[in-house]
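With one protein chain removed, the remaining protein chains of the complex are shown where they sit.
Read from first to last, the chains carry the letters A, B, C, D and E; within each, the first residue is number 1.
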Amino acid sequence: MRPSGRTPDQMRAIVIEPRFTRHAEGSVLIGFGDTKVIVTASVEERVPPFLRGKGQGWVTAEYGMLPRATHTRGSREAAKGKQSGRTQEIQRLIGRSLRAVTDLSALGERQITLDCDVIQADGGTRTASISGAWVALRLAVNGLIAAGKLERDPIGQKVAAVSCGIFQGNPVLDLDYDEDSNADADANFVLLENGHIAEAQATAEHATYDEEALLRLLRLARIGCTEIFAAQARAVA
Amino acid sequence: MRPSGRTPDQMRAIVIEPRFTRHAEGSVLIGFGDTKVIVTASVEERVPPFLRGKGQGWVTAEYGMLPRATHTRGSREAAKGKQSGRTQEIQRLIGRSLRAVTDLSALGERQITLDCDVIQADGGTRTASISGAWVALRLAVNGLIAAGKLERDPIGQKVAAVSCGIFQGNPVLDLDYDEDSNADADANFVLLENGHIAEAQATAEHATYDEEALLRLLRLARIGCTEIFAAQARAVA
Amino acid sequence: MRPSGRTPDQMRAIVIEPRFTRHAEGSVLIGFGDTKVIVTASVEERVPPFLRGKGQGWVTAEYGMLPRATHTRGSREAAKGKQSGRTQEIQRLIGRSLRAVTDLSALGERQITLDCDVIQADGGTRTASISGAWVALRLAVNGLIAAGKLERDPIGQKVAAVSCGIFQGNPVLDLDYDEDSNADADANFVLLENGHIAEAQATAEHATYDEEALLRLLRLARIGCTEIFAAQARAVA
Amino acid sequence: MRPSGRTPDQMRAIVIEPRFTRHAEGSVLIGFGDTKVIVTASVEERVPPFLRGKGQGWVTAEYGMLPRATHTRGSREAAKGKQSGRTQEIQRLIGRSLRAVTDLSALGERQITLDCDVIQADGGTRTASISGAWVALRLAVNGLIAAGKLERDPIGQKVAAVSCGIFQGNPVLDLDYDEDSNADADANFVLLENGHIAEAQATAEHATYDEEALLRLLRLARIGCTEIFAAQARAVA
Amino acid sequence: MRPSGRTPDQMRAIVIEPRFTRHAEGSVLIGFGDTKVIVTASVEERVPPFLRGKGQGWVTAEYGMLPRATHTRGSREAAKGKQSGRTQEIQRLIGRSLRAVTDLSALGERQITLDCDVIQADGGTRTASISGAWVALRLAVNGLIAAGKLERDPIGQKVAAVSCGIFQGNPVLDLDYDEDSNADADANFVLLENGHIAEAQATAEHATYDEEALLRLLRLARIGCTEIFAAQARAVA
Partner (left out) sequence: MRPSGRTPDQMRAIVIEPRFTRHAEGSVLIGFGDTKVIVTASVEERVPPFLRGKGQGWVTAEYGMLPRATHTRGSREAAKGKQSGRTQEIQRLIGRSLRAVTDLSALGERQITLDCDVIQADGGTRTASISGAWVALRLAVNGLIAAGKLERDPIGQKVAAVSCGIFQGNPVLDLDYDEDSNADADANFVLLENGHIAEAQATAEHATYDEEALLRLLRLARIGCTEIFAAQARAVA
């Protein structure tokens, strides 16, 4: 039995509120149950130094958590003066995931930054961030297309992410905090709508796992992402 | 004429949504028009080193802005590795303002941290933060009282803050971004419900001002805070 | 009774020693009683990035305290690797105050940096810094004028600053450390010679205050600044 | 054809030189072809704060690269004043991988730090680090056992890691730099001698991949790790 | 000919003003010509962690330069967020030099910190700092003795320092900035009153030097230090 009473392959409620803030070219509030993340997509007409003059754009991400997004208050990274290894690992993953579906040449010499800020955490903040970031990116790119700034659509297809894990011996989908903090193993899969994989990460926490378990986790992730793709489609409709 | 069409002594709509997040002992989403700030109050059963063993508590604040809360994306302070002088100035002001209405001895040896995170900015983020922080603090202290942890209520009365300024020669209340970025002078007043002043700051931006102007700005602030006190009262009712 | 035996509206001795150091374009040692600050004005033929090509100059300030300027040794900010919030707040205030009397267009594309370093502290270091900075700035600008580098004088008038506070229930002028560390409220006023206000900051420390008190503090500040303006005039004569 | 002329499932030469340095409780120089890493295991009779008094130990890792380990000189992280996101991601992975085979309760209240310093890089530095770290850890723990400090052996079995990737459409084992910098996808697998998986990470670089590809990469990794386990066994014999 | 017209073995005017600031247990303003340094000695009843419980004290030093102590403004180390290598090298040298004449056991478990802050620089700031630091230390220790806190005097004898160099082929004493910035080689000697050497550092800048030159520089340093010892004696008389 899962603490939430969900079945093993049941996602939490997915809520996507597009255009959540005013100033960003794209923005969204995404919720996977009690996990809530604000994602904004900011378009800037410049690229990082290593890309200057190469005729292509860049998509990158930054991630943060409000100090009291969690059960107990964590220290503010800006006050500590550095981002944790966990934060950097997550924002690198988000950036890679979105670039996996973006044709950077079609974007032109501009950068889109996806800021993912967790306002409430209950497990799965990085996968909610990726899933929401696609919506924010889609909205921002729609704006560029509407403004006649792009010759072709740089976004090939949807990308979504979900966590799974082995909890009390059983593979389950979309871990909440209670499950995540006690899982034997947890995994994050970043999947494309066509079934391809952009990123698979499966980590033993309290117990190593076998190949069969890895495959079962991937099957669960496919179920979850199908649901997320549908929510993304509704949000940008 | 004000860009928003407001009269000189007209506040923007004040919206206070208490208990906005799940984990914090007190929390609120406060909006002054398009300025929106999440404030959480976190109670910790410890005090900073300089207060250990002195039988009193502490109230402090931290402030941040999501990178794209503003018209153009600002860099993330956690990524830059330090908080700006502006951020530190604001969070010191918020902390002082709340301590002005708190009996730290009555709080006992515990600390309440008020995290003010701006998710959308349109002028007045520090005054909205102070006004919202009082609500979050009130809710957190109510919880301590309900749990029997306090012998008497450490919060003496309400505190609220509002900005005013000289815009195109006229004193106006509750500057939005269009006004704030072009004001001759701007001021922030932190007022108590009994009319006393916790903090007055009035700064010449494009033109210095005289004593009469200072007094007129204070009068406007009294009008604005009256409205904020009412909204605070409804939020904690 | 004030600890120093001064009357409520009595300043400490103001001593201004112009041209205190050799290398700076303008320099001064200013003393408000036992508070002593070295201020240098450095002229550089460049402006910060945000002003490049705009045909105007910039005036900015930095502030520091020798570690043993105070009763007990404070840690060296250079060794800690960051400036405190207090330091940043003060240097922002000094810069704003001097810009309030400077026509930046008349200055041309050059920057004047006012370094205020406290070598001995006894309350009022920020107001002594501002008052001394005007002298250093005046001397540096006189040099630019003498060298034929300016078409018109960019400094409109004098600016000075003084602290006041409510000490044991009474408004008093120019707090020393004994008063400052026990005041109910303290205030800093930055005034122009024509009576206008560049900055007013009044903060409740142990007790909030009313409008009448604010006005009485301002009256005291006017008395103090009159004396400072005279000392500034003598120093640059 | 692979640039090195290797067959798709062919590892580079694995060289493990145990006891490479004098002072560390365990140490090794491990080479996967031209990739060479010094790993030391340092035993300290203390644990990090979050584990104090819990009767268990800790295994952690740090990772670095000499500035000229690479084709062009990279800046020294100590001089820049921070570790990159990549460095932190790698050292977190190394630590987790070794903890996956260590019974922390059996280790007692002591910490073993695995320092992995790359002196020459040609792809696969993190997998060589993990594989070498097991040897250094084994040697250090052998020393603790010989000194009578442990009641039972905290290391359950061997752990090794290897990279694989899709290069020019074909799954290949143990990518060198030429392959790694041009791979469509690359993966790192951390495997136990009993066949279980401690960590699987597969990332699309230039092209996403399907489930079949993921499984083929895992098969290659099993081939590579079998060879590494044999080399580890020889090194600690 | 020296730019200043001095003879090769001629020191600049040495001015030592003891008790220059109020709060420090010992303080001095020392001038070697236009080089002026404020040195304070702060006594604290604690020792650094590595000495706790060992029944001995510690003497350490910190060094800084006001940003405009020099011909052109240097950036403020506190604002840059780190001390330069030069600063650290100098403060380590000052600390070592003073410890060379201090019996740390006789000092008891207390620390004396010597803060050397250059307010005007014209060459020889580190040697002026060391020479002034001895006076500040002597005054502070005299205070401890007068207060009955020490059983015996921990300061064995005087220590002083002076720079010398090869300028236009000739060994000269006490380099000023004009000489220092063009010297073929420069040296700093830290000498005891009994003729012993605490530190000798001789560095080729534009030309290497031979053993004979090294000895001639040392002879010059002995001449200079004799003069400094006399000035120190007068200052503490």
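Following the convention adopted for this analysis, a residue touches a chain if its C-beta (ideal position, glycine included) is under 8 Å from a C-beta of that chain, and two chains touch if they have at least 3 such contacts.
This structure is a prediction, so every number in the text was calculated from the model and none was measured.
Peer 1: Touched by the hidden chain, which of the shown chains?
Peer 2: Computed over the complete complex, the missing chain touches D, E.
Peer 1: Considering the whole complex, which of E:R19, E:R96, E:K149 or E:R216 touches the chain not shown?
Peer 2: Considering the complete complex, E:R96 is the one touching the chain left out.
Peer 1: Of the residues listed, D:I119, D:A207 or D:I223, which one is in contact with the missing chain?
Peer 2: D:I119
Peer 1: Could you list which residues of chain E touch the chain missing from the display?
Peer 2: 82, 84-86, 88-89, 91-92, 96, 100, 192, 195-204, 208-211, 214-215, 218
Peer 1: Residues on chain D that touch the omitted chain in the whole complex?
Peer 2: Residues of chain D in touch with the missing chain: 21-24, 27, 34, 38, 40, 42, 44, 62, 64, 66-73, 76-83, 87, 113, 115, 117, 119-122.
The rule we apply is simple: only the chains that are shown with their structure count from here on.
Peer 1: State the chain with the largest centre-to-centre distance from chain E, centres being mean CA positions.
Peer 2: Taking each chain's C-alpha mean as its centre, the farthest from chain E is A.
Peer 1: Need the CA-centroid distance for the pair chain A / chain B, whole Å please.
Peer 2: About 32 Å separates the centre of chain A from that of chain B.
Peer 1: Just curious, how far off is chain D from chain C if you go by their C-alpha centres, in Å?
Peer 2: For chain C versus chain D, the centre distance works out to 58 Å.
Peer 1: What's the distance between the Cα centroids of chain A and chain D, rounded to whole Å?
Peer 2: Here the centre of chain D sits 28 Å away from the centre of chain A.
Peer 1: Would you pick out the residues of chain C that each touch at least 2 other chains?
Peer 2: 82
Peer 1: Between which chains does touch occur?
Peer 2: A-B, A-D, B-C, C-E
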